[in-house]
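Here the complex is missing a single protein chain, while all its other protein chains stay put.
Going by the order they are written in, the chains are A, B, C, D, E, F and G; count residues from 1 in each one.
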Amino acid sequence: MTQSSQAMWMVYLAGEIHTDWRDRIGIGVAQAGLPVELCAPVTEHNDSDDCGAVVLGEPCPEHDANAFWRDRLGASLNAVRTRTLLDRADVVVARFGEQYRQWNAAFDAGRAVAMGAPLITLHDASLDHALKEVDAAASVICRTTEQVVDALRYVTTGVLRRP
Amino acid sequence: MTQSSQAMWMVYLAGEIHTDWRDRIGIGVAQAGLPVELCAPVTEHNDSDDCGAVVLGEPCPEHDANAFWRDRLGASLNAVRTRTLLDRADVVVARFGEQYRQWNAAFDAGRAVAMGAPLITLHDASLDHALKEVDAAASVICRTTEQVVDALRYVTTGVLRRP
Amino acid sequence: MTQSSQAMWMVYLAGEIHTDWRDRIGIGVAQAGLPVELCAPVTEHNDSDDCGAVVLGEPCPEHDANAFWRDRLGASLNAVRTRTLLDRADVVVARFGEQYRQWNAAFDAGRAVAMGAPLITLHDASLDHALKEVDAAASVICRTTEQVVDALRYVTTGVLRRP
Amino acid sequence: MTQSSQAMWMVYLAGEIHTDWRDRIGIGVAQAGLPVELCAPVTEHNDSDDCGAVVLGEPCPEHDANAFWRDRLGASLNAVRTRTLLDRADVVVARFGEQYRQWNAAFDAGRAVAMGAPLITLHDASLDHALKEVDAAASVICRTTEQVVDALRYVTTGVLRRP
Amino acid sequence: MTQSSQAMWMVYLAGEIHTDWRDRIGIGVAQAGLPVELCAPVTEHNDSDDCGAVVLGEPCPEHDANAFWRDRLGASLNAVRTRTLLDRADVVVARFGEQYRQWNAAFDAGRAVAMGAPLITLHDASLDHALKEVDAAASVICRTTEQVVDALRYVTTGVLRRP
Amino acid sequence: MTQSSQAMWMVYLAGEIHTDWRDRIGIGVAQAGLPVELCAPVTEHNDSDDCGAVVLGEPCPEHDANAFWRDRLGASLNAVRTRTLLDRADVVVARFGEQYRQWNAAFDAGRAVAMGAPLITLHDASLDHALKEVDAAASVICRTTEQVVDALRYVTTGVLRRP
Amino acid sequence: MTQSSQAMWMVYLAGEIHTDWRDRIGIGVAQAGLPVELCAPVTEHNDSDDCGAVVLGEPCPEHDANAFWRDRLGASLNAVRTRTLLDRADVVVARFGEQYRQWNAAFDAGRAVAMGAPLITLHDASLDHALKEVDAAASVICRTTEQVVDALRYVTTGVLRRP
Partner (left out) sequence: MTQSSQAMWMVYLAGEIHTDWRDRIGIGVAQAGLPVELCAPVTEHNDSDDCGAVVLGEPCPEHDANAFWRDRLGASLNAVRTRTLLDRADVVVARFGEQYRQWNAAFDAGRAVAMGAPLITLHDASLDHALKEVDAAASVICRTTEQVVDALRYVTTGVLRRP
């Protein structure tokens, strides 16, 4: 049966922001012409950190506690974006890397699963044990962005590209 | 009152993949010009079975357990598609045939009912007793694809085609 | 502030099918150019009664029980339409008249309220006491179709037409 | 397998208040020792009508509109009870009789169905056609209170009393 | 940390009714003293089939269609029990055997998953491929009732019994 | 990664109606070309007060209680609009001013939070203590309409405008 | 039919904390022996204000912004209590007085309504117009604590105490 070409799939890309994995998925999705709309948190690291203070002002300037409340302002503002996009997402891809703790990615993965969105994780085998609970809740565990694109192709168009 | 012509009805076709029932419904819907968009799981049997291993690699090659975990990979990938489409469906049609066990169709029917989507079943009278619990949760029980199309015509356009 | 002109309001018209109240609301809505899309159960009385038997066949022909199971077939088929449209509705209008018992309208009103859709009832004052529980759950109680149109104008466009 | 004896089933009895059907079910449930707790709206007709005015005062005394707003006060107060009990109910039984319009019963049936509670209707065959939409959403349609008790026995204890 | 001993876990046992698997789990749970309350559909096969006709009467006696509508009466009555128990269940165990088609078990599994209850399946390896979609949605796949009891022990008490 | 330009964000503006804060946000959003659609309750104060009586008639004319029931008619009609728009909103902005009690704004804020929509409050520091519970549930607390526009720019486009 | 005496009704008392209205309802409920369990936010004003700083420390001591973030700490801690109790409540009573702005009460009322709990408001007629939107969403509007107790008696026991 011919698949419908109308319905777009909203795919949220959570996690690691210091590598180019989102761009690579974006290119792959575009090249394959998939009915996929990608969305993401703000991935400009400085903007993501500073946004609260820039928009609303420093919370308690020149005080030791400023960093703490500054993070609160920024993270809360980022969450307005994140929550709405997660809510719209048909599929959530969460990327975990060796660097940094990326609790944010695991937090988003937890929210996605609780909200009923299928989860695709993307990480090296070296992180398997540390991520076993997250992976157990995931529908697909990928090692490469190519696998993510292939999975999205199959899921959204029903076409399996065999090697 | 004139019916609205704008709103499309998303109809998910679950179950049997080795006969042409989906195509026949697709043709009937198209010929009748119904405001219906059909969707379905991947119905290419080999692709549906192999997708996980093709996209992600064999899970434990040359090991007895490969078949088991291979099915897991594939079924989990298929479920990303299935869950999202079921979630979008206004109506779910589940087809049961004499061949194979088709637990998948009954599983999808259960999910549809729990998610609040009206269920139409399509099967021969010979399966009535075996399907009595599923049928009791269904809104319509059809014997032929023509009946499915007629039911969809009536439901989506309000037009009853009398013989 | 200028109101948005893009968003349509889906309004479901439940109840009485032997008078022209739906047409009058339809004309009023059209004349006022409201961003309203009306929908309704099948209002062709014979079709609504016969649909199950016509599409699926008589349930137990020439048997006393045929009428009972015939109604079941028809009502279940009608419910596929009704449930989906109620689910899409932003507002539900339920019309009660002197004739017939119209339990169907009250049943739809109960479903609408439980599903969170605002309810507008439309009936004469003579039915006030009999409808007091339904009215207590309604947001608006109208006596005329003109009032329904005026209420929809105000609700959807924010414009109050003063006499 | 022995059935659990601990879990009680909350059964809400909606509808007709001028006959003794609730008492008959209550006696039947008690005699059978079923794990069933019955609940109901206030069935003292005058109290149900007057409660709002008695607790809160007449809404606009000596004015034509008093009856209308008096009903509003009463029905809204009754609804506090009804909504909570319906919300707790595992099963809802709705009784329809020849007398009065009993839109309230149909309204409660609609709410029950939308809230996911199985519905049992209780009415004579003479009302079958008028109630066909409500019955199509019901799990069980009974003609007598004995049938209701038998159904509750089977459902809650798994014991089928054969004649 | 000492586990709480107060909270009971409601476990629903769906599927196959012609073998003693429920009793074996019941004995295992009792011997282990687990905080588990088991529940199930009516497993007396004849009662499960006849319940509707016994409680409500034959639907259209001496007519070809009686068997069909008789099943409807029975399955709908059984569903009142099933839906409420599934709704209460913390965990659902679904048993699939070689005999019969057991669409009912797959249907219940689908409902359980959609309702958010963790699913444990119990079946032989010979059914793995046919059940791959159901298993992919399951949290645990068991081959023996001993494994089910061991899984319930671990899940409900946190105690892992090592060999 | 380039942000999607397709998805609109529905932003509901609740609260204070006697100042021009909505217009200022509207101008700011338009000048910035944000993918934002603003919506609001009816902000014409007299219309908002009179709407019920104008559409439906005075509830109990020339009686002391008329003002009370008149408010009921109007507020219930306004609520049809409010509930639907709140339901559609991705983000809710609630404005509190020194004048009037504005319980309505706090009520809408409570509904928004319970419905899962991120909340932005807009008020002077002088109201901080009185609004502390509402603010604690808010994602962003703004002092100026410029800050609201800047927050919406960042949230919807991912662009942070640094000074 | 005798009402069940087992089921308790959880009633949450929101709003004004500087008068004795909660105690008066508590005494009335106790004297009447109602099956009602009352709960409330922390009503010791200083504790409610200071709790965050006392438990977690001052947020940015000796800085102008301390008051703002101190309120945040306190209100967020209070909200843990409030959200859980509101979630458990069968009925919410919200008290509004002449003093203070009590946005908190309106916020809680909004949350209660959105969460599906029937709302009873308690306030003088002088506040009617300012509270019209909140009242329009309420099931009962009381002027005195005696009326609240009478309403709870009727709702929970079905007994109407006539004067």
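Here is the rule we go by: contacts are C-beta pairs under 8 Å (C-beta built on N, C-alpha and C of every residue); 3 or more make two chains touch, one makes a residue touch a chain.
Predicted model, so just to flag it, every value in this text is computed and none were measured.
The chain not displayed here makes contact, within the full complex, with A, B, E, G. Looking at A:E16, A:D47, A:D90 or A:D108, the residue that reaches the missing chain in the full complex is A:D108. For chain E, the residues in touch with the chain missing from this view are 1-4, 6-7, 9, 90-91, 116, 118, 120, 139-143, 147, 150-151, 154-156, 158, 160-163. Listed by residue number, the positions of chain A touching the unshown chain are 67-68, 71-72, 74-76, 78-79, 82, 96, 100-115, 125, 128-137. What chain B contributes to its contact with the hidden chain is residues 59-60, 63-66, 69.
Here is the rule we go by: only the chains that are shown with their structure count from here on.
Ranked by how far their CA centres sit from the centre of chain F, the chains are topped by E. The rotation relating chain B to chain G, fitted on Cα atoms, comes to 180°, given as a multiple of 5. Just one of C-D, D-E or F-G has an interface built like that of D-G, with over half of its contact pairs in common by residue number: D-E. Separation between the centroids of chain C and chain E, computed from CA atoms only, is 40 Å.
If you average the Cα atoms of chain A and of chain E, the two centres end up 37 Å apart. Distance between chain B and chain F, defined via averaged C-alpha coordinates, is recorded as 43 Å. Within chain A, not a single residue touches two or more of the remaining chains. Chain pairs that touch one another, listed by label: A-B, A-F, A-G, B-C, B-E, C-D, C-E, C-F, D-E, D-F, D-G, F-G.
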